[in-house]
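Only one structure is covered here, and it is reproduced in the block below.
Heads up, one of the protein chains got dropped from this complex, but the rest are sitting where they should.
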Amino acid sequence: MTYSIYDLLNSTISTMIPLLIVAVGAMVCERSGVTNIALEGIMIMGAFVGVWVIRAIEPDTNMLALAQSNWDKTLLLFAGMLVGGLVGMLFSWFHAYASISMKADQTISATALNLIAPALAFYIARTVLGGRQIFFKTVFKMNTVGFLADIPVIGDIFFQRVNSGLYVGIVILIVSWIFLYKTKEGLRLRACGENPHAADSLGVNIYKVRYRAVLISGFLAGIGGVLFSVSTAKSFEGTVSGYGFLAIAVLIFGNWKPFRVLFAAFFFGLMMTVGAQHTSIPLIQDLNLPDDFYTMIPYLATLIVLALSSRSSRAPKAAGQVYDQGTR
Amino acid sequence: MKFKEMIAKLWLGIKKLFVPSSYSAAVPSFIAIGFGILFGIFTMFIIWMLVITGVFTVDNDPQFFYGITLLLAGGFNQGMYSIGYTLYRAAPLILAGLAVGFAFRTGLFNIGAPGQMIVGATIAVYVGIRVSMPAPWHWMFALLCGMIAGGLWGFIVGALKALLNVHEVVASIMMNYVAMYSSFMFIKGNNLLDGNTSHTLGVRATAMIPYGTSAFFGGYVMNIGIILAIIAVIVIYIVLNKTTLGYQLKAVGFNKDASKYAGMNTKRNIMISMAISGILAGMGGAILFLVSGKYIFVTKDMMTAELMSVGFDGISVALLGLSNPVGALFAGLFLAYIRQGGYYLNLANYMAEMADVITAVIIYFSALSTALYALVKAKKLKFKSRTKSRKKIADEDAGGEV
Amino acid sequence: MNYVIEMLNICKSFGTLKANDDITFQLQKGEVHALVGENGAGKSTLMSILFGLYHPDSGVIKFQGEEVSIKNPNDANRLKIGMVHQHFKLVDVFTVTENIILGMEETKNGFLTKENSRNRIIELREQYKLFVDPDAYIKDITVGMQQRVEILKMLYRDADILIFDEPTAVLTPQEIDELMNTIRNFKNEGKSIVIITHKLAEVMAVADRCTVLRKGKCIGTVNVKDVNVDILAEMMVGRKISFDIDKKPARVSTELFRTEKLSLFNSEKNKFDVHDVSFSVRGGEIVGIAGIEGNGQTELVNIITGLKNLTSGNIYFKDEDITKKSIRNKLELGIGHIPEDRHKHGLVLDFNLSDNLILQSYYLPEFQKHGFLKKNEIFEHANDLIKRFDIRSGAGAVSRARSMSGGNQQKAIIAREISRNPELLIAVQPTRGLDIGAIEYIHEKILEERDNGKGVLLISLELDEIMNLSDRILVIYEGQLVAELDPKKTSFQEIGLYMSGSKKGVINHEV
Partner (left out) sequence: GEKTYEIAMVTDSGGIDDKSFNQGTWEGIKEYAIENDKSYKYYKPSEVSDAAYLAAIDLAVQGGAKIVITPGFLFETAIYAAQTTYPDVKFVLIDGEPHTADYSTYKTEENTLNVLFDEHEVGFFAGYALVYGGYTNLGFFGGMSVPAVQRFGIGWVAGAYYAADELDVALTFTADHYTYLGSFAPTPEAQTTATAWYNAGVSVIFAAAGGAGSSAMLAAEEGSNKWVVGVDKDQSGDSDAVITSALKGVGEAAIAALTDYYDGNWDGGRTISLGAAEGGVSLPADFSRFGANAAAVEAAYEAVFAKVVAGTIVVPTNDKASLAAFLTTLGVDNAALVAKAEPAPAE
């Protein structure tokens, strides 16, 4: 067996998908005019409960988990993601309430959520579960996806050794694009993020639109948290390794646009994979750099690309601003 | 005579600082703190009840009432000893908060304080180990080098933003990671590792920032870090409020276009601002590690737990302190105090993370309470004006009768 | 009487400020009703209440005799009330169509469809002669067109009651005429119209009745036929106003300022925003630049003052080439600048008044020593200007700029610029959105500068202002100067033709 380009792309995909989903959520949120740096905290809460539920309902088999059918795994994963998403949504409600209804500073309420999530997850896990890790048994990666796996190239990349999260990610991306650009809700949402006063004067309920956007981002961040956990280890340990913050970076790098966000997530995932798999990539390994340098590659590369590409970056105009009918 | 005048003026200044205006601005923070602590106590109560009623079993049952006293007594639990410890822990928090708050005041969100603290600490420790110098100069030099390193790290983010329009939040997030791995490489590359462990060697005694009067504070942990932090608070307060530099930086922060129109170099100001913020964070990092028995670990977990987290705490401190230097001082002290209380919760069989839950709730309520406070204020005013106009109408009516 | 709308005893306060104090306003079916008053009189507030943006503290609104509650713009739309806001409410990055349909979108199988809406917009456009490209982005079209979009928004919603909040402030005379015609058309169709304006001539031209507000109170409603401009003005301000500016003949000295072939290329739009602009300003004269918004005035000022880098050309000040000099250099040399957008460029809204008054001079020895601000001097300076320029604000020198009214904010800027004693004053839209009292005052100050031998470059969209103040008029069209005119010998109509590009002269500037 040797390492191939498919392995590289395969790992890239499993690294990027959680990032993509969370960033897409953040995109919807920011396009409506609410910044959301609470993603890290929301991911943690979503992952915590989602993985917990997976653990609770998965069959406690002692067979190699691979024996489970793809269908079972997918159902189980979807159950976990659904619960994680709902928990994320619930948790993000606090951000929505503070920053929309109470017109609070969006950084402050989000920072609070980021602080409380790990502490809470930790606390609950310790008290209720007796330890901070939640181990689960199922391996969600599917070896082959039916006949699709036999398609050359495409099959290798997309239909072998993937988990169903990949498809969820792609569906979410496409749905978000359709939602933003092809539905009236999307039009209204974007208007709220650009000029809420205009939207308001046309009878669009800014508060409702923004609430919905924050909750959507909470839902997606929760899903992202669960996906992150099941593709990172066999256990959840109360952390998502800063992916919530990275998702924000991906969003900005992606210039708040769906397919650019996809590209940004892919780029970051690729760099991450290159950094982690350097020993298998001759060209890169031959550089013979310190291990820590390889680990640093994704961050450094993103920084460089940003430096080269940020000149025209443009945030939604009203993002981060509290909407108050009274002000003009 | 002159001295007396000076004292009087100083007193007036202090009063002005704390009493009417600052006080009312701080009211929301106090409300939030109240809510946070209540929430903490409530949570502790719930846990206690759940254990008592046998819903959960734990190794050692929590002691609710004892826990409350420990929590509230915070940094006073072990008298002078724990006061010293609280002050020692507060210093880096204050500096991190000052760094973030300063940037906020100049319109920038420096989420890169963690990275700046890392490089500050790394360079200071390097100087502390590798350079040989006599006592007061050595630690000062190490501290200075740490500050410069932090400043440089901040400056890079500022330059990326000013010159290349890179969003400072992304740049900072990336720079945090770059700082961490660069620090690892730097430490390994310069053989700073203590061979038997995965952390750096201890800094030389001359490079440790002086630890205070031994008898008074139990002699071990209290150091002059808190004094350095207070000096930084004063300096930043003066810079922001009394100098042309502060004036410019604030102007650019509030309104970049108007500052440009007025002939200010906005790009340079953004870079200066980030550099100053970085210097403060770097100083915090250096102060954290120019201490006996404290080492930088070259593992991601430890770096995150020990350095990154303090940088992120800076955001909380800045927010709780309303981005005000003096506010950061009190917020930092408060956070250290409540954390110390959390540590003592160990004794009552609650977990120390309680302090984090409380802090988070406080931050959340401080966001809400600003709004609540504004609401209350608006209601009050409306009420006042209404009564006033009613009175006026009454007067007019009376006049009509005459 | 047949009223479509009655607003009875409306009260609305903001904090302690009574924006509307027991106001009664009645709109008849099929009339054009003007609403006038000084800045801050409460006109916009009253209409915002009618449109559902604000909620009255007390009072009753009746629609066709029946009491209604208008909680939000949707309610207003349902009652077929439409409003063109003083500050346009448009989404820059949306197309015209998207802006119009927002909130009333058509969908097919859940997806947005714009085809029908677009056709409807084109129909309306033809019917009312409101020409705009339905597919253009708002950020790319002129302010005049933006206003048409706002009007189309109302028409698209089948509004029968149309509210215009200061619709003419940004239009050319021709556009104003067109608008007046449009309004008359609406009236003929039986629509009822409210028009808020500071220009009393417009009231006389188009309105049937007029309601006057002052400081939140209703002064009265009159039939326009029964009054004249002077009566209206007196009702508004409470005193007599003289409309004639007492303008002495110019005593022109030597050339102060000159530009040679200034150009600015816009790579995004792939055209020149400013093209080969050459002109000069001498001491003691006011040179006015007339033009429709979006024809390069903003860009021209930006490159002269240094806010933007130019593509080519040279700028001379007192024969010195200052093209490459920094903004601060230019300020120090003696150029003053009253910016077009007082919130964006003119003020740091979160600074207090005294800090705003030293925005360009904080670093001078006058206000600092060793890098420390001299708080006392800064304070005295502010108090001095407050007195000299009659700047009114709640807390004097320490009021936050944000809390000041637009007129007083503008006065502060003018005070700051004039107190710096510049030799050349570039005044862009110095009276935009201000009431007649404030305008009168600012015009006086600008003339005073000229009479002191200073050069003034006046850029304004208000032809009145250009005509009344300028000693020479330049007309800009699509980035080029197309005419140089003598205000005494030209007419509004002629300038208007140049402004709209219908007439094009070539001016050779051999200076």
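Note that the chains take the letters A, B and C in the order they are written out, and that residue 1 is the start of every chain.
Everything that follows uses one rule, which is that contacts are C-beta pairs under 8 Å (C-beta built on N, C-alpha and C of every residue); 3 or more make two chains touch, one makes a residue touch a chain.
As the structure is a prediction and not an experimental result, all values here were calculated from the model.
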item	value
Visible contact partners (per top-of-document touch definition) of the missing chain	A, B
Chain not shown: contacting residue from A:74, A:176, A:217 or A:239	A:239
Which residue of A:31, A:141, A:184 or A:197 touches the chain not shown here	A:141
Residue touching the undisplayed chain, where the options are B:90, B:192, B:357 or B:371	B:192
Interface residues of chain B (partner: the chain not displayed)	59-60, 63, 66, 85, 89, 184, 188, 191-198, 201-202, 220-221, 291-295, 297-302, 305-306, 339-340, 343-344, 346-347, 349, 351-352
Hidden partner chain, residues of chain A it touches	1-4, 7, 10-11, 14-15, 62-66, 126, 130-133, 135, 137, 139, 141, 143, 161, 228, 231-235, 237, 239, 241, 243, 272-273, 275-277, 279-280, 285, 291-292, 295
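Operating definition for what follows: only the chains that are shown with their structure count from here on.
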item	value
A-C or A-B, whichever has more C-beta pairs in contact	A-B
Distance between the centres, which are taken as Cα means, of chain C and chain A, whole angstrom	46
Interface residues, chain B side, partner chain A - complex	47, 50, 56, 58, 109, 111, 160, 164-167, 169-171, 173-175, 177-178, 181-182, 184-185, 188-189, 312, 315-316, 319, 351, 353-354, 356-357, 359-361, 363-364, 366-368, 370-372
Residues on chain C engaged by chain B in the complex (per definition of touch)	13, 15-16, 18, 305, 307, 326-328, 330-331, 337, 339, 344-351, 355, 359-360, 362-363, 368, 371-373, 375
Contacting residues of chain A [partner chain B, same complex]	37, 94, 98-99, 102-105, 107-109, 111-116, 118-120, 122-123, 126-128, 242, 245-246, 248-249, 252-253, 290, 292-293, 295-296, 299-300, 302-303, 306-308, 310-313, 315
